[in-house]
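One chain of protein is taken out of this complex; the other chains stay put.
Chain naming follows the written order as A, B and C, and within any one chain the residues start at number 1.
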Amino acid sequence: MHDKRYALVIDSRKCINCKACVVACRAENQVPLGASRDWIGEEHRGTWPRLLAAFQPEQCHHCVNPSCVRVCPTGASYQRDDGVVLIKEEDCIGCRYCMIACPYNARFFREDKGVVEKCTFCAHRVDRGESPACVETCPSKVRVFGNLADPAGKLQQLLATRQFHVMKPQTGNDPQIYYLL
Amino acid sequence: MPVSSLDRRRFIQIAGAGAVAATQIGCGRHQIALGQRREIPTTCELCPNKCSVIAVVEDGLIRKLNPNPENPKSRGMLCARGNAGLLQVYDPNRLKRPLIRAGARGEGKWREVSWDEAFDYTAQRLSAVKEKYGPQGVLWSSTEAFAEVFFKNLGMAFGSPNIVRHPTLCLASVNLAYSMTFGTVPSFDLLNANYVIMAGANRFEALITPDTMDLIESTMNRKTRLVCLDPRFTVTASRADEWYPVKPGTDMAFILAMLHVIISEGRHDKEFVANYCQGFEQLAELVKQYTPEWAEKETEIPAADIVRIAREFSDAAPRAVFYAGRRSSTYQNDFQMRRAQAILNAVVGNWDREGGMVPNAKIALGEYMFLPWDDPQAPRVDEMEKNFPLAAKGDGAYLKLRENVLAGSPYPVKAWMILKQDPLNALPEQAKTMRMIEQMDFIAAIDIQMSDTTWYADVVFPESTYLERLDPIEVLSGIWPVVVLRQPVVKPVYDTKPCLDIVQGLARRLGLQQYFDYTIEQWNDAAVKELPLEMPLEYLKKHGVYTPPGGPKYGATLNPEHRFVTKSGKIELYSERLQEAGHDPLPVYQPPLGPPEGRFRLVLGRKAYYTHANSTSNPWLLDFAPENHLSINPAAAASVGVADGDMVEVSSSVGAVRLRARLTQEIRPDCVYMLHGFGKQSPWLKRAYHRGGSDAAILETAWDKVSGNAAMHETFVKIRKV
Amino acid sequence: MSKSHKFRFVISGLAAIAVAVVLTTAVNAGTPQPKGNEGKGRYYFKQTCKECHTKGAEGGEVTPLTKTTAQWKAYFLKGKHAGGTEALTKIMPDTQILDVQTFLVNHAADSLQPETCGK
Partner (left out) sequence: MPKIEWGILIVNYLFLGGLSAGIYFIAALATYLQEKDETAYARIARYGAMMAPWPVALGSLLLIFDLGNWWRFYKLFVHFRWQSPMSIGSWLLLLFTALTLVNFWAWLPEERRTALVARLRLPRWLDRDLAGSRRLLAAAGFPLSVGVAIYTGVLLGAVQARPFWNTNLVAQMFLFSALSTGCGVLILALSLNRKRLDATQLRFLYTLDICLITLEFFIVLPYLLHGELSVEAVRNSLALILGGPYTLVFWLLFMGTGLLVPLAIEVWEIAPALGSGAPLHHNRRLAALAAVLVVCGGYLLRYIFVYAGQLSSFSR
């Protein structure tokens, strides 16, 4: 067990689909126009006037067993000791196998550079001691970012006291975004 | 299956904008040591909330705007627009230098000129109008901004009574209703309330600080019960504990029935009413007729629910609020509906209590004492005294003003100075605004981008964007008020100036320089000198915001000595002033007109991807809603033979627009909805140009009778597949 | 007292009487508001009156809200300052008094002052 394991706990009920996280990420990471490293999944159902609308912030799940890293033929996709999954741009040949292997469609292809790109948990910010841009900017503080390996940390506290689920656990990727119920 | 509205996977190559442009522009203009990274606190200007931001500047380029957690009003957040704000600076299509029209109006032929030429020309044209029609022949219109005061003062010093501000397109009816009841407009303590009723307010899509964050916090922690009344299933409705698709225009019936239940069951706060309110007996008498059974017929909300909500609401009081909302008038009796809200809040005694309705705390700023000028000779062209004697006169009444200008009565108005405003999209009935433009001898606009209205100006003054200029220091009022500074984080990228410089440039040539002989620094020095800080300006430059210690305070007005700023000195449930002015002294219900056969009520709302009509051209925002749709219930769509995705013509008595229909269960079948801010006609708004349609083109002219506020839900439209 | 001062004193006295007459009429007539320049009144009030009439200062805090419309009207009708011991005209050039009065009456505690959006 590493002493650091970054993860996100998301309280989707608080999400109001304002897209602040999406734009914050675009700015912080100079994401090419029209693309996004994070997005809000929407669900609308029901028939007037019995209706439901739900929103779910999504991005790379920085899985424990990241299938993207496994399938990468050059090692461009890799995982740090703290769990963050990153892409070495200079080693990426642009085969997009990782995109196909990602159960969350969290990666996109950047045509200007010919490489694949995705959420980095704002590793450059986190390494400075800041939180990811999406986490910081959120009006309703939907996302809680922290160190899962810290038994006294806020993530463990939330997960110990609240019910949660993860997305697509069947893939065996062991995703590290926990959605509170 | 979740449907993402966003196509993320492959990015669309759009020429020119964004970080690429930023790099190109920045490298050319500024010689700043590479690798230098600075964090400069300042204040956002993407919407009226004015959140505190920290700009990260690297090598002279703004890289990122982060939220500033020191501001308790913005609560450490920055919304999508706030994050996208930096593209204002690096927008290749922004206004870059002064322009004088070269072709016909609206033809789009411009001549780039020096500031001197722009000032000289404008001053000469204004003087010509003044000579012929008097100073009242020049109209000065502006939208709220820190530097608006300078522009307004220039208009007044010029001698014109015709300063028209934005409130009658905004909150005038709310402000007037609460002012006439409490002598002030309070804030709502949503963080601590246990019961909140929102009618027509959509706090989770149209963001207001700190209300949005407070409400999501309190409701999602299952502490606060939220009851929502809205003809649309908004995000707010989706998060509410109860949602009622109320029949549009009948909110007041719901409120009056609540009052009926509360008063007839003796659930009001009797001590509070006795000590602080006047006119309770008349109120009790009035609401006797408004039974829940009667209200059920009006509102389509079951009587049993009205009774239950009234009981729960009064049980939860004082931690219960009927939220005032923040929108322009809906109907022509909007003021009275707002009064009913205010009265409901008053009788349950939530005034100035934690979790209730709290008068805004003040922080006194000092003032730079500039020379005062003579009063204008002429009366206002909108004849406020005659038409809206109770309203805030300095703001004017925009729609009535337009009527009178078009009629040339009581006198002609032939020049128009515009600050940061796009009347073509902001006012209902675009065709009329266009006629107003056409009848002007001269129009000058100060803006940062070529808005639709600016497109028709004769002279365009490019203002520096909020990240490039120093603005007057301001107090953001609220339960917990703060002082904020907007300071430049980069030098102006183009040949632009802040508002005060533009005003001074004009003032000098109009012979009014004596009224503006100060710098923005002097102005700010004067403003902060009374703050309890050792080096107030230095503090603000470093922190961007000053928050008085101690947090929110409650109950300062809850002593029998306190005099409310009303005629009686009490909270006026019954208003003599209203009676004197010929209005109902207590809110009397008037049922709204229903849509005629084959027509639908057009309802409006905002979504915080865009601020009004002015950020749809931002590439980081536009893909959230690349164009607006006509939202229509499938049952209604079937009745007019429209399928999802069909192009439809939406027409009213004043105009028509073409939009794609979006069939959704999330709206009443008798209403249709469209998002504001689309259908742009200025080609310089490259990304928004000709996308969707403008609601202003089809909204009919109507206003609230007491405040003069534009009433936006009084239009019935026809839908036709094309 | 120099000649010009004497002259000004007389004139201001006359002006004060004139004002008083006008005001009496006004008060008697009911509600008409004084017709001075409110903006200038505000300026003079801040420049002159606020010298002493702030919190903790010798005059004690005075704002327009300190009195009601009727009280301000009566106050100016009397034209006496410092607890009725001194003529207002000693404090402020008489030309300014009407402006200050207009400002104070328009913003009195029971005046109609609807709030607006922004400033």
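By definition in this document, contacts are C-beta pairs under 8 Å (C-beta built on N, C-alpha and C of every residue); 3 or more make two chains touch, one makes a residue touch a chain.
What you see is a predicted model; the values in this text were computed from it and never measured.
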**Touching residue (missing chain; options A:Glu42, A:Asp91 or A:Glu130)** = A:Asp91
**Item:** Contacts of chain A with the absent chain, listed as residue ranges
**Value:** 67, 70-76, 91-97, 99-103, 105, 109-111, 113-116, 167-168, 170-173
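Note that in this section only the chains that are shown with their structure count from here on.
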**Asked** Mapping chain-to-chain touches, which pattern fits: line, ring, star, complete or other?
**Response** line
**Request:** Report the inter-chain centroid distance for chain A and chain B in whole angstrom, where each centroid is the mean of the CA atoms.
**Result:** 35
**Complete:** Expressed in whole Å, how far the mean CA point of chain A lies from that of chain C is 66
**Asked** Where on chain B does chain C make contact in their complex?
**Response** 48, 144-145, 148-149, 156, 165-167, 170-172, 175-176, 178-180, 183-185, 367, 369, 371-375, 390-392, 394-395, 563, 565-569, 577
**Message:** Which stretch or stretches of chain C touch chain B in the complex?
**Reply:** 37-40, 42-43, 46-47, 65, 68, 109-119
**Message:** Residue numbers of chain A touching chain B in their complex, please.
**Reply:** 11, 13-14, 16-20, 22-24, 26-28, 30, 32-36, 39-44, 46-49, 51-56, 105, 108-112, 133, 136-141
